[in-house]
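Heads up, one of the protein chains got dropped from this complex, but the rest are sitting where they should.
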Amino acid sequence: MLSAFSPEAWARVWAFRDTFLLGLWTTVSTAVLAILLAFSLGLLFGLFSTGKIRLLRVIARVYVEIIQNTPIVLQLCFMYYALVYAKRSIGIAAAGILALGIYHGAYMAEVIRAGIEAIPKGQFEAAQSQGFSYIQQMGYIILPQSVKVILPPMVNQVVNLIKNTSCLYIIGGADLISQTYSFVTGASTGGAYGPAYIVCGVMFFCVCFPLSRLAGRWEERLKVRDRRAVAAVSSGPIPRRVIRRGQKP
Amino acid sequence: MKKIVVSLMLALCLLLSAVALADDLPAGVQAIKDRGVLRVGSKVDVIGFGLQDTLTGEYSGLEVDIARKLAEILGVDIEFTPVTAATRGQLIDSGDLDMVLATFTITEERKEQWDFSSAYYTDYVSLLVESGSGIATLADLAGKTVGVSSGSTTARAVTEAMIAEGVITAPDYDRSLFDAATWTNGVSFRQYPDYPSISTALSGGEVDAFAMDMSTLAFYKNDSRSYVDAKFAPQDYGVCTKKGSDLSAWVEGYISAWLADGTIDALQVANNLK
Partner (left out) sequence: MSDLQASLAMIRQPAVLQYLLRGVVFTLIISLIAVLLGILLGSVLALLRNYGTRHPVARVFRRISIIYIELFRNTPLLLWIFICLVFCPVPSFLNRKMFGLNSAADVKLLFKAAVALTLFTSSVIAEIIRGGLNSVAEGQFEAGHAQGFNMVQIMVYIVLPQAYRNVIPTLLSQVITTIKDSSYLANVAVIELMARTKTIMSAAGRYNGTGTIHVSDVFVLFGLAALIYFVINFALSCAVRAMQKRMKRAPVRPQTT
C-alpha cells in the first residue's frame, strides 16, 4: 500500500486525473438530470397533496410514504434488476437518474407542500375572490410567496441528491465514487488510497459546500425576518414549517 | 540436467518444509498458531475454486482445500471471509486477513505490493456473450463495451489481446498507464463491484461481453450464453500474503512442495478442474 502522503501516490492520482474528472462529470450530469426530474415530481405531488381532490392527495401521500421509508440503494436495485430481468433494461445511467429523481422527488414534494401550507389562508381566499383559477392562484399568488420558504430546504435536497449519486456504485455506475473505488483497487492503478479519497472528497465538497452554505444563509435570513415579524406583531411566533435536512416533515 | 534441477528443487522444498515444520516457527506464523485460527480470504462464487453455499455457509473448491491443508498443518481452525477483486488487497494490507486464495492472479505490479506463492493453477481470460449477439471472435468486439470486475487485470488483458490480434491499433500503448475507466480505443469497459452485477449487466444489454477468467465465467454460463472463440492472457493464481511477512516463505514452502509431489494435481482433479 502506498503511503497516503507519498509523492508517488499523488503522482499516480495525477497521472490518472482523467478518471476522476470523468467520474465528476458523470456525477454532476446525473445529478442535474435527476434534479430536474425530482423537481418536476416534487411540484406535481406537492400540488396534489395540497389540492382539493382527495384521490390525488391519497396518491401523493402513498408516493411520499413509500419512497421516504425505504432506502434509495434498495429502490435503485429493485428498479434496475426488475427492468433487466424483464428484458427492458434502460441502462445503469438512466436507472440511476430515474431512481434519484423519484427518491428526491418525494422529499421535494414535502418541501413544496410545506411551502404552500405556510401561506396564510387569507391569500387563497383573496386570490379566489379575484376570480383566479387554481392554476393562476398557485402560479401568481401562492408559489411566488412560498419560494423563499421552499428554497433553502430544496437546495439542501439538491446537496443530498448529489451525495446520493454514490448509490450507483452498487449496480456498477461510472460516478465519482465508483470511479474512485475502481481506481484505488485497480490492477495497474491501485494502492493510492489516501490521495484518491482526498481528491474525491474535495471534489464532492467543492460542489456541495457552496450549495449548503447558500441554503444555510437563506434559512438564517428567514429566521431573522420571522423574529422581526414576531417583535413587530408581538403575538407569538408565526407558525412556519420549514423542513430542514435530515428532518422529516 | 533437467533431472538434477528438479531434484535440487525438490530438496529445496523439503528443506523449506522441514524448516517450516521445525518447532520454532517464524514469528508471524507462530502468531497465527497462538491465535488458533487462520484467516483466509476466498471467493464465494467461483465453482471449483471458492464457492460458498450462502445459507449453510459451507465452502468448497480447490482454494478452500489448499487453505484447509495449511490450517491443518498449523493445527488451527480456519475462517473464510468472502472477498472480491476489489476488496482482497485491502484486507491483506489492513492485516484483517492472513492470506488470500481468491483466484488472485500473480502480476509484476502486484508483486511489488504483496507476496505471492508459486502458482497453484493457471487459468485464461475469455469472454462470455449472449448467443444472439453475433459476437464470436475478438474481431467482433471492435467498438463494443465489455464488463469487467473493478480491481481485476482483465480489462488490460482484453485490450492487449485485441492489440495482438490487430483488432486495435495502439502504437503508443503504455500498459502502466492503462485505465479501464478511460480507455476508448476500439473497445470500452465498464467496471462492476462484483460478478453478479456484470452478469446482470450482460443480461440487461448494458455490456456486450463479460470478460473474466474462465473459471469464473463458468458460473455465469447458461444455455443462452456462449464463449467468444479466444483464450488469452494466462492467469497464474497464487496465495497472496502481506509483503515481507514471514508467513510468505512458510506458505511458499508448502505450495512448492505440493506442486512437486502431485498433491495440488490431485486436488485439481478432485475439484473437476482437470
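The chains carry the letters A and B, assigned in the order they are written, with residues numbered from 1 in each.
In this text, a residue touches a chain if its C-beta (ideal position, glycine included) is under 8 Å from a C-beta of that chain, and two chains touch if they have at least 3 such contacts.
It should be emphasised that the depicted structure is a prediction, and the values quoted were computed from it without experimental measurement.
For the chain left out of this panel, the touching residue among A:30, A:146 or A:164 is A:164. Touching the chain that is not shown, out of A:82, A:126, A:147 or A:224: A:82 (per the contact rule at the top). Residue B:82 is the one among B:28, B:82 or B:186 that touches the chain missing from this view.
From the set A:14, A:140 or A:205, the residue in touch with the chain omitted from the display is A:205, counting the whole complex. Residue-level contact of subunit B with the missing chain is found at 37, 39, 41, 45, 54-57, 79-82, 87, 90-91, 93-94, 96-97, 193-194, 196, 199-200, 222. The chain not shown here touches subunit A at positions 1, 4, 65-66, 68-75, 77-78, 81-82, 85-86, 159, 163-167, 169-170, 177, 180-181, 184, 193-194, 197, 200-201, 204-205, 208-209, 212, 236, 244-248.
Please note the rule applied: only the chains that are shown with their structure count from here on.
Interface residues of subunit A facing subunit B in the complex, by the touch rule stated above, are 1, 15-16, 18-19, 22-23, 80-81, 83-85, 87, 89, 91-92, 169-172, 174, 178-179, 181-183, 185-191, 193.
Those residues of subunit B that touch subunit A in the complex are listed here as 85-87, 89-90, 93, 107, 109-110, 113, 147, 150-153, 156, 175-182, 190-193, 197-198, 200-201, 203-206.
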